[in-house]
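All protein chains but one are shown in place.
For chain A:
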Amino acid sequence: MEDDDQQKAADLVQELVLRLVSQNPQTPNLDPNSPAFLKTLRYAFRILSSRLTPSVLPDATAIAESLKRRLATQGKSSDALAFADLYTKFASKTGPGSVNNKWALVYLLKIVSDDRKSAINGLDSSVLLPNLGIGDTGNGVLSRGEAKKKDWSNGVLLVSKDPENLRDIAFREYAILVKEENEVTEEVLVRDVLYASQGIDGKYVKFNSEIDGYAVQESVKVPRATRIMVRMLSELGWLFRKVKTFITESMDRFPAEDVGTVGQAFCAALQDELSDYYKLLAVLEAQAMNPIPLVSESASSNNYLSLRRLSVWFAEPMVKMRLMAVLVDKCKVLRGGAMAGAIHLHAQHGDPLVHDFMMSLLRCVCSPLFEMVRSWVLEGELEDTFGEFFVVGQPVKVDLLWREGYKLHPAMLPSFISPSLAQRILRTGKSINFLRVCCDDHGWADAASEAAAASGTTTRRGGLGYGETDALEHLVTEAAKRIDKHLLDVLYKRYKFKEHCLAIKRYLLLGQGDFVQYLMDIVGPKLSEPANNISSFELAGFLEAAIRASNAQYDDRDMLDRLRVKMMPHGSGDRGWDVFSLEYEARVPLDTVFTESVLSKYLRVFNFLWKLKRVEHALIGIWKTMKPNCITSNSFVKLQSSVKLQLLSALRRCQVLWNEMNHFVTNFQYYIMFEVLEVSWSNFSKEMEAAKDLDDLLAAHEKYLNAIVGKSLLGEQSQTIRESLFVLFELILRFRSHADRLYEGIHELQIRSKESGREKNKSQEPGSWISEGRKGLTQRAGEFLQSMSQDMDSIAKEYTSSLDGFLSLLPLQQSVDLKFLFFRLDFTEFYSRLHSKG
C-alpha cells in the first residue's frame, strides 16, 4: 500500500512539473525523458523533501487572519470579506473528501501569492538583462533554430520574464540555504543577546566560564560571522556583570564602614547609569518583537532588530559600561577621598563622551565630600561617619586642640584639591573649633554666614559640587579670611594676647627696669642664702613689694596675678640665686601659644637674663663700694711709702679690672636688651599686625622666641660659647667678693691708723712701744695688700684668658648679630691687637 502511495505521489509530481514546464513558451514540447526535464524534476523533489520548516506557527486560523489583514490594509475590503467567507466554508468541511492538512494548504496559497507579487514588481525593473534561457542543451542545430524563430516572434515577453524568475529563484534558494545553516533564527539570537547584556543566560547564548564570556553554545549550528558578532555584543553583558556585582556587593554592606558615603554615592551614580541602560534595553526588546524580514517577506516591516542593528545601538552603552567596569575595578579597595581622587584621574580624558560621563559621575561621587568640606569650613563639624574625609580629628587636651586636634589625612585627599587648599580648609575648621571650644565664642557663625554670602553659596546643604573647584576655593578663601580675622580679633581684644606678650616681655624678659632693679635689691640678700632656707612665700611677698614699689603697680591686675615666683628643683648645695625664677600662668586659650615647652623656653631666657642682671648688679655694688674711698685716701699719709704704693697699686688694679668687666657687661647687656630683645620684639609686633590666622601668629611667636634664644647664645649650637660666657660671669662674681674684702680691709686699716695716732700720745712715755705699734700695723697692712694683689692678679689673668676665648668664638657664630656684638666689644681692636701680640 505504501509503495503505491509513493508511486502515486511521484506520478503526481511529474505531471505537475510537466504542466508547469509546458507553460514556458520556450519549451512547449519538452520531452519528459530529456535531461533538462529530469533536472527540473530532481529540483522539485529536493524542494519537497527539504526538512526546512517555516518560521510560523502551524495554525491555519492565524495564517488566514494574516492574509485577511493584509488584504484589508491594501484597500481590498471586498476581497477580504470574500476570503473570509471562503475560508469559513473550507475550514468547516470535515470527514472524507476534505483536506487533511488545512494550514499547509493555506500557507501554500500565501507563498504563491507573495511570489506572484514579487514577479509583478520585477517587471518594473528595466535593469534586468535577458537570460538566454534554459533549453539550450542537447537539442542541436534544429532546436536552436526553433528557439531563434520563437524568440523573434515573442521577444518582449521573453526578455521581461526570464531574469525575474532567475533572481526570484536565487533568493528563494538563498533563503533555504540560510535556514539550513541557521539552527536558530536571528530573532532568537537577538533576544538572547539582549538577555546576555543583562547578565542573564538565554536559550542558546550562555555564560561560558572557560572563555569567561557569553557565547553561542558550541552545539548550536550558526555561521561563523553570527557567532563572532554575538560574542562581541555579549561583551556588554560581561561588563554589566562586573558593574552589577560591585553594586550588589556594596549595597549589601551599605551601612558598613568599608563602603562609606562616597562609595554609596558611587553606587547610586552607577545605578542611575544602569537605569538609562535598562530603558534602552526595553526599547530594544520592543523592537526585537518584530520579525526580521528575509527575502521580501514583508516590505513594510522596517522596525525590526538584527544583530548588525544591535551593534549600532550598543556602541555608546559599550563605552560607558566599559568605563564603569574600569572604575569598579579601580575603586574596589578605595574609599572616601581616595576613591574620588582615583575617579578624578580617569576624568582627564579628551573624549567628550568620556569626559561628560565622568563629570556627571564625579558630580554624584564628590557630593558627600563637598558637603563635608562645606560643613567643616562653615560650621567646623566633622560629619565623617566612615572616616572618608581628608581632615581627621583626634581627642586631645584643650591646650593642644590647635596643634594636634586635627590633621590632614593625605591618603584621603582627592587629587583635584591642591595641598595648599587642603591646608586652608583644615585651618578654617580648626579656627571654628578653637573659637567654640577654647575661646567660648559664638561670633564665628556670623563670619561663616558672611563668607557663604560673599562666595555666592549658602550655608545649607548641597551648595557645592564637583567641577566647581573655583567656587570651592572661593568659599574656602572667604570663610578662611573672615573666620581667621574673627579669631585674631577674639585673641587680641577679648583675651588681650598682645598685652600678655608685652607683660611677659616686661617681667620674664626683664624689660621693666625699675621693677627688676627693686626686685633684685630686696631678694638679693635672701638669694645669697642656701636654697633650702628660702621660703617661696617670703619670695612671693618680695615680688608683691617690688610690684607695688615700681611702675608695675599700674599694670593690669589680671596680668600681675599671673606673675608668680617659682623655685626650681634644688639640692642641698644650691643657692637661691641658682633656683630663683619667675613664671607666668597662661590659661585657655592663650595656652595654645604659651605651651609648656614655650614657657620653659621663656624660663631659660629668664634665668639667663637674671644671671646677667645679677652680674650687673654686682658691678654696680662694687662701684658704690669703691667710690667713697677715693676721698679718704689722705688718711693713709701716715703709712710708709712702700705700703702706700702697694695700696695705690692694689686700688688701681681693682679699678682697671672693674672697668674692663664693666665694659664687657655693659656692652653685652646692651646687645641683649636692645639688639636681641627689642629688635625681636619689634619684628614680632610687626608680624602680629600682619598675621592673618592663628598659624601665622604661632609661627611669628615661635620665630620671635627662637630668635631670642639663638641670639642670646642659648641654643644647642651655642653651648661652647655659653659655657665660656658663664665662666666670665662667675669670675665677675668672684671679683666682687674680693673687692668687698679689699675695701673692708682698707676701711679697717683706716680705723686702725686713726687709733694709731691716738695711741701715739699715750706712748710718748715709753718710746719703743710706739715704734713697735706702727711697725706691726705696717707689716700687717703690707701682708694684706700683697695677698689681695695676688688674688686680683689671679682673677684678672683668668678673666683675660676667658674673655679672649669668648671673643674668639664670637665670629664663628652663624648669627650676623653676634658678629656685630664682636665688632662692638672690640671696636678699638684692643683685644685683637692683644691677641696678635700673644
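Assorted remarks:
The rule is simple: a residue touches a chain if its C-beta (ideal position, glycine included) is under 8 Å from a C-beta of that chain, and two chains touch if they have at least 3 such contacts; residues count from 1.
To be clear about the criterion, contacts and distances are computed from a predicted model.
One chain of the complex is hidden; its UniProt record names it "Gamma-tubulin complex component 2", one of "RING-type E3 ubiquitin transferase", "Glucosamine-6-phosphate isomerase", "Replication factor C 3" or "Gamma-tubulin complex component 2". Contact with the undisplayed chain is limited, among A:Q287, A:S306, A:N683 or A:S808, to A:S306. Of the listed positions A:L38, A:A225 or A:A699, the one in contact with the omitted chain in the full complex is A:A225. Panel shows chain A; residues 118, 166-167, 169-171, 173-174, 177, 181, 211, 213, 218, 221-225, 227-229, 231-232, 234-235, 238-239, 292-296, 299, 302, 306, 308-309, 311-312, 315-316, 319, 322, 325-326, 329-330, 342, 345-346, 348-354, 415, 816, 819-820, 822-823 of it touch the chain omitted from the view.
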